[in-house]
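Removed from the display is one protein chain of the complex; every other protein chain stays in position.
This part shows subunit A:
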Amino acid sequence: MTKIPFETVVARHGTAVLRVCRAVVGIHDAEDAWSETFLAALRAYPQLPENANLEAWLVTIAHRKAIDIIRGRQRQAHPVAEVPERPSTLGIPGATDADLHHAVTRLPTKQRQAVAYHYLGGLPYSEVAEVIGGSAEAARRAGSDGIAALRRHLAAPAENPRITTAAPAHPASRGARP
């Protein structure tokens, strides 16, 4: 039993981790979050125990990188008397996808993380709880409240006439690279 090539790790988990990053830090910062996650994972990979759960390990790293990115953003922000109108940094302005991503970013942090790690990262709530802290039951409640809030957002037909639903994301493989 030896470790699989890291390329296979990227092929198996890259899609799910990218979805998680887009939900947690937004479309704009997701590429940096993904890149930093996989670079950190590559660095630590030789020391990872062979029986480790790769998906949970990667989501944990992505979680930390997302926190770093969000903190960095808050440091850059400076208080102003009135918030100026400006284009969304979360995607194409006016697109329904960006609108939904905006709705995700407005969820309370724990809900957003629980939705991302459970529904997009594919982790069971017991593992989500290990990543974000608290009990599995609290993680389940946060995930379910979060998805309900997103549903309510989607249920406003005038705002979002084109949004459809898809089956839950499981880690999709891009297949072996040539």
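We adopt the following convention: a residue touches a chain if its C-beta (ideal position, glycine included) is under 8 Å from a C-beta of that chain, and two chains touch if they have at least 3 such contacts; residues count from 1.
Operating definition for what follows: contacts and distances are computed from a predicted model.
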Among "Methylated-DNA--protein-cysteine methyltransferase", "Carbon-monoxide dehydrogenase large subunit", "Peptide ABC transporter ATP-binding protein" or "NADH-quinone oxidoreductase subunit L", the UniProt name of the subunit that does not appear here: "Methylated-DNA--protein-cysteine methyltransferase"
Pick from A:5, A:72 or A:108: which residue touches the chain that isn't shown? A:5
Contacting the left-out chain: of A:25, A:100 or A:131, that is A:100
By the contact criterion defined above, which parts of subunit A meet the unshown chain? Give residue numbers in ascending order. 2-7, 10, 14-15, 18-19, 22-23, 31, 34-35, 38-39, 42-43, 45-46, 96-97, 100-101, 104, 115, 118-120, 122, 147, 150, 154, 163-169, 174, 176-178
